[in-house]
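All protein chains but one are shown in place.
Per-chain numbering from 1; labels A and B assigned in written order.
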Amino acid sequence: MGDVLAIILKRLALGVVTLLVISVLIFSAVEMLPGDVAEAVLGQSATPENVAAMREKLGLDQPAPVRYLSWLSGAVTGDFGVSLTSDERVAEKIGPRLVSTLFLATYAAVIAVPLAIVLGVLVALLRNTVFDRVANVLTLTSISSPEFFLGYILILYLAVKAPLFPAIASLSKDMSLPELLHRTFLPALTMVLVVTAHMMRMTRAAIINLLASPYIEMARLKGAPAWKVIVRHALPNAWAPIINVVALNLAYLITGVVLVEVVFVYPGIGQLLVDAVSKRDFPVVQAVCLIFAATFILLNLAADIGAILTNPRLRHPK
Amino acid sequence: MTGKFNEDLMRNIEDAARKGKLPRREFIKYSVAAGLAASTASGLWVDKAYAAPKRGGTFRWGIHDGNTSDTHDPGTYVTRQMIFLAHQYRSYLTMINPDNSLGPDLATEWTATPDAAEWTFALNKNASFHSGKKVTAKDVVASMNHHRGDKTTSAAKSLLTDVTDVVADGDHAVTFKLARGNADLPWLMTDYHLAICPANADGTINWESGDGCGPYKIDEGEFGVSWSLSRHDGWHGEGAYFDKVEMIILNDPNARQTALVTGDVDCVSLVELKTLALLQRSPNIKVDNVPSGAAITMPMFCDTAPFDDVNVRNALKLSINRQEIIDKIAFGAATMGNDFHLAPVQPYFPADIPQREYDPDQAKSLLKKAGAEGLSVSIHTADSVFSGAVDMCVLYAEQAKAAGINLKVVREPNDGYYSDVWLKEPFTAVSWGSRPTPDVMFTLAYKDDAAWNESRWRNPRFNELLLQAKSELDDAKRAEMYHEMCLLMRDDGGTVIPFFNNFVFARGKNVMHGPDLAASWACDGARAPSRWWFA
Partner (left out) sequence: MNYFVIGYYALLIGASCLAAFYGRRSIFMLLFSLTLVSFVVGIVGGESALWTITLCAGALALSAGTAYAFREFLVNISGRETAKALKTAPLTAAFGMFVIFTYAVMGIFAPVIAPHGEAEVISSAFAPPDDTMLLGADQLGRDMFSRIIYGARNTVGLALCATLLAFFMGAFAGLLAATKGGNLDQVMGRIADVIMSIPSLIFALLLLSIFGTNLIVLVIIVAIIYSPRVFRLTRAVAGNIVVMDYIEAARLRGEGDLYLIRKEILPNSTAPLIAEFGLEFCFVFLLIAGLSFLGLGIQPPTADWGSMVRENATLISFGEITPLIPAGAIALLTVAVNFVVDWMLWRSAGLKE
């Protein structure tokens, strides 16, 4: 296993380099955006003198590389600076929202991942039957509807017509876990609908792709039942693409849910990022983007390690 | 039943009863004294006093337009979240009453020198901050200075440019010294930026703490999420009937609507107009539709071809069908514009100026006169200007075809619209908030040297009148001047004004309010929590 450890260390080091590249990219992108934080904060009714005074107060009159380096020197010591718009520590501003986002993502993932894999195996087993077709149409319909639209439909049926769940997922500190799960059920369900279909179809495709292999033929010829052929023989070799698509979707659950947050008024990190971009609040944009990037890098690393562990051939490249 | 029925006395009695100061037995006793029959008085009690504001309850209020990066700094107030919140936990010197007249808030009365160049405001001696500290002249001076001077980062700086000094006159009076007369200064004090905050020892204000002298104090909250407030018992004003107020930021129109329908909130600050007719059918919901002074404008640069020709400008003004735009874009919830920036609900509105109608034929002949037949121009807009802004321009383009005008609609990104498109492109669509008086609005966006002279219109007569009217204390003379200015704007100016949008908000049927609703902001001038009550 030593070689796997070496791969992990190497990838982590590369991950840090990736983060550095991203921070430069994001910084330059925010710089290149039309307008700056002073104009954005003061809004439509700002005068040029106002804007100049604001820029000076925020230190925006310094050249860009200087500002980037001063941010970077703080960031490497774990200090992500203060928000330009509200003078709050970035860590304090992001912390509680990150926790809410992770909670919702975990909630959705715990439902979606097992569901998708079980369903995927099931439709592979029952391929070309009515069940397969119906599942196919339903999953395709669910991923081809915009997610905010799915949310609206769920609200209509599960909150307005049949008041089973609250339409607004606003949280308060003194909520018990069951209460919390009940309150956030609709946003979680929307996200489950969005990600399940993709993972399920990939599972099905990966398994079916293997069914023509000689060793599957062999298993079938020796008389193994259909479910055993798939679960014991095909599935283990299909893990690489499945794990990949699961990792992609897990990352999406954390980074791609702005619209779900808006529809259900959920205080997550996506809304914070959109607001920060529109206000050109660079330290917040940078910190949130780096969190997202780190999530992606770690999940992808996990996916690659998973692929290597499930396919020993990858461990010893010839 | 002899004796003359004393109407004035009766009105006072009813008033006292409505405010809950007069129990039923007393009410009947006084009413009979005023000349009413006992049975009639008894019935009146049910009619009038039963609707008396009742104390208690938690008012849950869904607010649109809230950003996570908002702050308590009154100089950077820009979203509805900040402005609405400010009207709960902070106070202003004056306020706009539900009937759109000017009323006292922290200042009990105000007087001016005859040239209107010096104003003195007397402060309410009972007013106190939530921390318990009394509100003094020092706090007012510091709060005003926050928006003045070279170093200020306040967006209200331009509002106070004429103010040369603000000085305390004892503990309970403040004097404003102006460079030139301004009859509107008390109205200016209602501007949402000019909230009174506690002063620090060094003459700056402490806005960070969230302490204020308004009807409700902040218990806890987070920008972009929600706020909970409770009644400030030492408040100097009348009202604040709710025990607690919850403000919840609901930026998504569907979220606001469902929250109201399912009873998760008692009131929402904005209803999507598309669903207005459908929402009105719901028996548990009441929709308030209040005309306002908030305008949609489409300025053209009067110094840039082809808009430098007044015939072209007027042709464009004639080729818009305002009624169709109001029907389809504002779903009827708007007041028709007449190409001058003054709404019927605002003071000095010149009601006798005839409405400009849709007339593509006349537009065509004007274009011919200007030698600009088959005019082709672009109008720039963005979805965020107001809900339906892009649709409005598309519709305008269709209507203008009848006059042979090829109007191209360019949708710009929402982000940065006001910094990169407005004042930079020669023809844009803009949304303006309501300003308290014509002088403020005209000085802001139509004066020749104004930073936001969005149509680059420089009419000497208009600018001369503007300065004269500013310091004129005689109302009749002033009205005459504004009448002439409006005519100039309409016939020479570079701005198409299709409509003034209404405030359309909705509440549960158990939420009550008085007979009038202020037109300065949605929800009774953003003061619903301190003016409304539960049935």
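Miscellaneous remarks
Note that in this section a residue touches a chain if its C-beta (ideal position, glycine included) is under 8 Å from a C-beta of that chain, and two chains touch if they have at least 3 such contacts.
These numbers were taken from a predicted model, which means no experiment stands behind them.
From the options B:394, B:467 or B:488, the residue with contact to the chain not on display is B:394.
In the complete complex, the hidden chain is touched by one of B:244, B:328 or B:458, namely B:328. The omitted chain makes contact with chain B at the following residues, 253-254, 257-258, 261, 272, 274-275, 278-279, 327-328, 331, 382-384, 388, 390-391, 393-395, 397-398, 409-416. For chain A, the residues touching the chain absent from view are 14-15, 17-18, 21-22, 25-26, 29-30, 32-34, 128-130, 133, 136-137, 140-141, 143-149, 152-153, 155-156, 160, 198, 201-202, 205-206, 208-209, 211-212, 240-241, 244-245, 248, 251, 255-256, 258-259, 270, 273-274, 277, 289, 292-297, 300, 307, 311, 313-314, 317-318.
FYI, only the chains that are shown with their structure count from here on.
Centre to centre, using the average C-alpha position, chain A and chain B are separated by 42 Å.
Residues of chain B that touch chain A in their complex: 67-71, 76, 78, 150-155, 157-158, 208, 222-226, 248-252, 254-255, 258-259, 261-262, 264, 414-416, 418-420, 422, 451-452. By the touch criterion stated above, chain A contacts chain B in their complex at residues 33-35, 38-50, 53-54, 57, 83, 85-87, 148, 152, 155, 159-160, 163, 166-168, 170, 262-265, 267, 271-272, 275-279, 281, 284.
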